[in-house]
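Of the protein chains in this complex, all but one are displayed in their positions.
By letter and in written order, the chains are A and B; residue numbering begins at 1 in each of them.
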Amino acid sequence: MHNKTVSELKNDLEKKEVSSLELTQHFIDRVKKYDCKLNSFITLTEEHALNQAKKIDQEISKGEFRPLGGIPLAQKDIFCTKNIKTTCGSKMLENFISPYDATVVEKLNEAGMIIIGKTNMDEFAMGSSNETSYFGDVKNPWNTDYVPGGSSGGSAACVAARLSPCSTGTDTGGSIRQPASLTGICGIKPTYGRVSRYGMIAFASSLDQAGIFTRTAEDCALMLSYISGYDPKDSTSSRKNVPNYVKDIKQKFTGLKIGIPSEFLDGLDDNVKNVFEENIKILEKNGCSFKPINLKSSKLGVSAYQVVAPAECSSNLSRFDGVRFGYRADGVKDIEELYKKSRSHGFGAEVKRRILIGTYALSAGYYDAYYLKAQKIRQIISSEFAAAFKDVDLILGPTAPDCAFKLGEKTNDPIAMYLSDVFTVSTNLAGLPAMSIPMGFKNKLPLGLQIIGNHFDESKILSLANHFQQLTDWHTMQPNITRE
Amino acid sequence: MDKDTIIKIADLAKIEIKQDQINDIVSSLEKILNLVDEMNSINTDNVKPMAHPLNLKQELRKDKVLEINNRDLFQKDNKYTDNGYYKVPKIID
Partner (left out) sequence: MWNPVIGLEIHVQLKTNSKIFSSASTDFGAKQNTQACAIDLGMPGVLPVLNEEAVVMAIKFGLAIGADISNNSIFARKNYFYPDLPKGYQISQYEIPIVSGGSIDIVIDDKIKTINITRAHLEEDAGKSIHDLYPNESAIDLNRAGTPLIEIVSEPEMQSAKEAVQYLKNIHSLVRYLNISDGNMQEGSFRCDANISLMKNGDKKLGTRAEIKNINSFKFVENAINYEIERQSILLDEGDKVIQETRLYDPVKNETRSMRSKEEANDYRYFPDPDLLPVEIDNNLITSIKKEMPELPNAKKERFIKQYKLNEYDIGILTADRELSEYFENTLSQTKLNPKSTANWIITEVLALAKKSNLSVQNYPVSHEDLKTLLLNVHDETISSKQAKEIFDRMWNNSEKPTDIINNEGLKQISDVDELNKIVDNIIKNNYKSVEEYQSGKEKLFGFFVGQVMKETKGMGNPKIINEILKGKLKK
């Protein structure tokens, strides 16, 4: 049952071949049984989930069907949920219960999905390995000595391990695509503004975007259509109509022109390169035409990102001051000490590092050299993409420079850690949609194929991914843990 | 980036830095700044800075009061409140 896709489960539920209660209980049992090895959940919401499942089953028995009614879901712990803790992976919010639901949460509840828990993540989404979480590392289901990637490591690991059929994630510099790549599943980061950011705890507001983890492109399409759309509560969300992704990806698929940036292949690990090129051949045989393109400045993406993201986060995280909510240091002598102790004890090392870098980049005398410069690089990078999309439909490359690395391998080397986002950050800077799908293995660890589209071209991305999955079976591979 | 700068920055950010941490922090921040400085490898004169990925315009809200008093809900888990006030150590201006 846990190997079925969201679309299959939707079918079974509507045909009443399985009840939401059975389904929910089954996945919760799997979490209880296996998550001790993975630590992919921070909060398991068993009671809430079973009650919701019963409610949905009653509706179904009355012939009332919600679009995703009764299907279990894991929510990244960055999305605010009423009556359920929202920690954002931080001691700062260890006991925080939000008074409202994030728009993404509201929409998926409305669609009838059952939240079985909140998933582990890098603290405030700052990390690429899920080792900065206050609630401990998440392990890669393919080999528990390895990281699952980050920041949405828990959401990726639990789907890869079949502890949940799907999950939500957020992507600021690769936090959906990189873990999807490292755990061998699908993860899509839509166009900036496609999905509301309301109630999603902000890391870098001009880069953050919510997305979906599933095992198939079809499931991504299905779920994306329910979280997308304009939200009056988010001024930066787009009024563009939401296409019918599920229908779109089934349309005839011919003559896609695809660009491959030479910058993504230069000096790339040989194994990764070979795997990538094998898959290109498959697509070429099936009607895609490929051409090399240039994204000269994309190599500066990480540099610009490491200014823009920290600068915005240094300001976004100022609200965590111990006064109204969150961790508060006790027995302080004055307000200054209240601030400094609450923030220094409530935040972990990586978060503090980024706050300091960001504060520095914005401070008097450095603003132009860092923040403004980065915003200009951002302009250049995004115009290079715009130019490329004048003669290609999509851009392809590896999602990450390599497969998963060992736990602890990069924890003392922030630069090496940051560089694992080298292929993903530029799309956030440009606000473009991108997706990672499984394309093979290196040393028994999954590798991801990144598909980048033009603004609001999610349909094209999903359609290529869907057809690729008709031609390959990488997405059906399972870590042993799922066979236990 | 030197010690004095990091102390000033930490103070602006209200982050406490212990004396014995300063050197480590300075060196790790310097590594990041070196990475960041690669931005200077290209000229950006006459490039317009980009603050938003899409060039949308601000949506405006009608001037209607829709919120009700939720004070008790907001202060439920905060033991540093009294009679509806948030309490902080006395501030002397």
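The rule is short, and it goes like this: a contact is a pair of C-beta atoms (placed from the backbone, for glycine too) under 8 Å apart; a residue touches a chain by one contact, two chains touch by 3 or more.
Here the structure is a predicted model, which is why all the values come from computation and not from measurement.
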{"item": "Contact with the hidden chain (one of A:Asp57, A:Glu263 or A:Glu312)", "value": "A:Glu312"}
{"item": "Touch criterion as defined above, residue of A:Thr45, A:Asn120, A:Thr168 or A:Ser206 at the omitted chain", "value": "A:Ser206"}
{"item": "Residue in contact with the excluded chain [from A:Leu93, A:Met223 or A:Ile357]", "value": "A:Leu93"}
{"item": "Option touching the unshown chain, where A:Ala102, A:Ile116 or A:Leu447 are the choices", "value": "A:Ala102"}
{"item": "For subunit A, residues in touch with the removed chain", "value": "79-80, 86, 88, 93, 96, 98-100, 102, 197-202, 204-206, 232-236, 311-312, 314-315, 318-321, 323-325, 335, 339, 359, 362-364, 367, 371"}
{"item": "Missing-partner contacts on subunit B, residue numbers", "value": "8, 11-12, 14, 51-52, 56-67, 69-71, 74-75, 82-93"}
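Quick note on the criterion: only the chains that are shown with their structure count from here on.
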{"item": "Whole-Å gap between the CA centroids of subunit A and subunit B", "value": "23"}
{"item": "Of all residues in subunit B, those that touch subunit A in their complex", "value": "1, 5-6, 8-10, 12-16, 25, 28-29, 31-33, 35-42, 44, 47-54, 56, 58-59, 61, 70, 73-74, 76-78, 80, 86, 88-91"}
{"item": "Footprint of subunit B on subunit A - complex, ascending", "value": "95-97, 99, 191-193, 206-207, 232, 235-236, 238, 297, 300, 302-304, 306-307, 314, 318, 321, 323-325, 328, 332-341, 343-344, 347, 352-353, 355-357, 359-361, 363, 370, 372-380, 382, 414-415, 418, 428-432, 455"}
